[in-house]
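A protein chain is absent from this complex, but the other protein chains hold their places.
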Amino acid sequence: MGVADGYRTRAEGLVENPFNGLLVFIGLYLVADLILKLSGVDVVVNVPGMGATKIMGGVEPLDSFLSKVINGILRGLIIGLAGIGLSMTYSILGFANFAHGDFITVGAFMGVMTSYIVAGVVGAATYDIGTLALMKVEASQLGLAITGGPLAFAAIVLGLLIAGVGTVGVVLLVDRLAFEPIRDRSSVSLLITSIGVALVIRYLVNFIWGIEKFSANSPGDTWELAIRGSEPANGLQRGPSTWEFVITELTGSIRVNAHDFTLLIIAVSLMLGVHVLLQTSKLGKAMRAMADNKDLARVTGIPTDRVIRFTWVLGGSLTGVAGYTWVLWSGTFGWYDGWLFLLLVFAAVILGGIGSIYGAMAGGLIIGLARDLSIIFIPSAFAKAFAFALMIVVLVVKPSGLFAGRTTA
Amino acid sequence: MSVGDSVPDRVSAVGSSDPAKIIGLLVFIYAVYLVAGSIAGINPVSNLTSLTRWIGLFAIAALALNLHWGYTGLFNIGVIGFMGVGVYVAAIVSKDPVAAGGGGAVGGATGGLGLPLPIGMLAGAVAAALFGLLVALPALRLRADYLAIVTIAVSEIFRLSVRNGNIASFDVGGLSVGFGGGDGLQLDWGSEVELLFDALLLGGVYDSLSATAERLIGSPVAVDRIGYALILLAFMIGYYALLRRIGNSPFGRVLKAIREDEEATNSLGKDTDRFKIIVFMIGCGLMGLVGVLWFMNAGGGGGSVNPTQFRPDTTFYIWVALIIGGAGSNTGSVMGGALFAAFLYRGPRFLQTVIDKLTETDLGSFARRTGFGEAMAPIAGSFDPIPLLLYAVTKIQSLQLLIMGLVIIYLMQNRPQGLLGHRKEQAAAISLSRPDRRSDGDRAVAADGGAEDE
Partner (left out) sequence: MSDTDIDPPEEAVQANVPEDADVDYEKAETQDSAAEEAAKHVPQAIPLQVENLSKRFGGLTAVDGASFEVEQGTLTGLIGPNGAGKSTTFNCVTGVLEPTAGTVRFNGEDITGLAPHQIADRGLARTFQIARELGEMTVLENLMLAPTHQRGESLWRSVLPFTRGSVVEQEEEVLEDVWETLDFFDIDHLADEYAGNLSGGQRKLLELARVLLTDPDVLLLDEPFAGVNPSLEERLLEHLHELREQGYTFLIVEHDMDLIMDNCERVIVMHQGSVLTEGTPEDVKADERVLEAYLGGEVET
């Protein structure tokens, strides 16, 4: 690693100065542009030869902006939750785990399968267990929503639990079979192995559940936050709370449903839990030590095997739960989705600084927001590409990430 | 070990036997396919041409990747993106022109600049190389795992961008061109084989080949397939020769040294950044060319491209091929490409066809009727494994990826040098045995000392 490190410092020094100014400029421009758009102002400049040209501004209704913010935060929470595990294994085991996206898939499938079985077998009982396990039913027919009564609630809670526990099981098995035998090999060997693991998991899921996406959405109550302006007619429609933003010239509403709140509560409480766990337990200290220097940690008597196992347990459970909350939030999930999601998680982890748990959380939020807010400035089809581009910029400009040096919590 | 006798033997032996090994392996693979195909009654021409297609494609792709990873240690997992740049640019350059406003994005019906196909291919390769430069300039100084993430992200950015409707079609100088958006692009080049033969002034050969095939087989399609197979073989030989030449040179020696220890190489006065940029561009250009050959219609590729085909999966196929052969060896790359194509990529599908023909089960309708649940039910009930086996056969395309995953894990754990073993090729333009001019008498001084410090 010494080689690469030496190089990185040089590269950073070279790239940093000219680049940073440009980046700050772009950032300021975007903020200014956003403010103009929110106020519905066009900035038109008379360019000689081209006539009047719009250079900034436009229209971005507040409700649409706030929806994007909410979407971005929720997406960011899922990314962050999944990112914690990726970040921990990256720093403690020393490799970029390309199977991590498929761990998300495992969580989603195992969790939702459990929910289906619980809701279907205990409840309607019109479906046989095989159909339920393979999720060949619409979730709405099972009434699977957090607000759908005690049974549905229990099914979802149990699903969440199994999403975490089941993923831990799979992850530990994978570690035992695939990674442990080559623990001391180079990070590149482990990375390649993880690509193999990813293929095995993904296509096993495909083999069993097929290629259709399953859906698990019947979100129950929707709360609408009305944004009321000059047209009070568009006010609150249903739901318990009445929050009003009164802004002249702007009307509209933001929808938030019960599952969005569920996601918010789960993600925030789990992140707080991880924080407390790593700050107060010896485990956190051991993990920090191992991330710093594995050999040193071993000779100072840290039980490295146990720490590694804890890393997988903690990371795997959070990742599995992240998969389940993804289903709650978006309503659908397919065998390929976890893999497609992986790069966003990498983006978050790199942005936050590999090894830093707060970095992963913050990185998740930043990437989530960047992905959803970028739509204001660029065509929505480029949103994901933009998030990746952001990650590349961070890797090039500041490979240590924004929260560098704060390894594992 | 006595240097004097063993080394020259070894070097010359390797030199002559490498191509022989490749040919031996190919003969073996073709024999297996011919036998299995004839048992199942599969048309031998389509059997062998399609086999050749995949062997050729994976061999040249693995060779290009070997230049990056095997020689220089550049961890590129964005191969499909560079292939994509190649084929998209080739399409835009050499599709038939459509007047501005006349095309539109529908069904990939946009036109191109109407230049000859060979120019399009060249443009595709150059564009991929330039795209490589764009990636290389900021990213080549990154650690291997970061470079991996950057390259895969770049290939995804490419895929998401061409999928984007906003650049599906646009006008350039009165012509309607574009990337086709989610519908992809038609590669309506006509007979690419004829065009390429013509470009090599082999138009006559093509015509006579065509006439012969018409007479013997009665199908003009077969000519294109055979011609395409020949073209791929030519590319395979070309890539192999080029990469061997690069590898067996002082240039290749520096690449290897960079792979081993970039800082030490730099300290020896080699401008490692320059080498890495050049080699990254060359490799990307070669990948761009692979992209054009991969998707063109001639070999039965369907003659169109669609953004979903540029998901990272293909990149990993090529990686598996390279790992099987053993990164760092050009001969290994070709053999790995052939083994991968024959037994991991094409093999399972071939097996599926053979089983379909032999068992006379209508696998297609079975697949439509049967999901995993239906296949498992008989096992749970009456221990009847046949439906599950049949289900496995219908799902062989998922299973083969699962198997590839297992192969990767197995190789990384047990044979990190590749299935074919440690086959490093010596990086020098000449045999490195002791020059003849110096007779042993000169070296009396070296007689003492020796290996005491071992």
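Structural remarks
All chains are identified by letter, namely A and B, in their written order; residue positions are counted from 1 within each chain.
The criterion applied here is as follows: a residue touches a chain if its C-beta (ideal position, glycine included) is under 8 Å from a C-beta of that chain, and two chains touch if they have at least 3 such contacts.
Not measured: the values here are computed from a predicted model.
Note that of B:127, B:187, B:209 or B:282, the residue touching the chain absent from this view is B:282. Only one residue from B:72, B:210 or B:266 touches the chain missing from this view: B:266.
Seen across the whole complex, the unshown chain contacts subunit B at 1-3, 6-7, 10, 242, 245-246, 249-254, 256-257, 259-261, 263-273, 278, 282, 328, 424, 426-430, 432, 434-435, 437-438, 442-443, 445-446, 448-454.
FYI, only the chains that are shown with their structure count from here on.
Averaged C-alpha coordinates put the centre of subunit A at 34 Å from the centre of subunit B. Residues 1-4, 6-8, 10-11, 15, 95-96, 130-131, 133-134, 136, 177-178, 181-182, 185, 187-189, 191-193, 195-204, 206-210, 343, 346-347, 350, 379, 381-382, 384-385, 388-389, 391-392, 395-396, 399 of subunit A touch subunit B in their complex. Interface residues of subunit B, counted against subunit A in their complex, comprise 75, 77, 138-139, 141-146, 148-150, 152-154, 156-157, 160-161, 163-166, 261-263, 316, 319, 323, 371-373, 376-377, 392, 395, 398-399, 401-402, 404-409, 412-413, 416.
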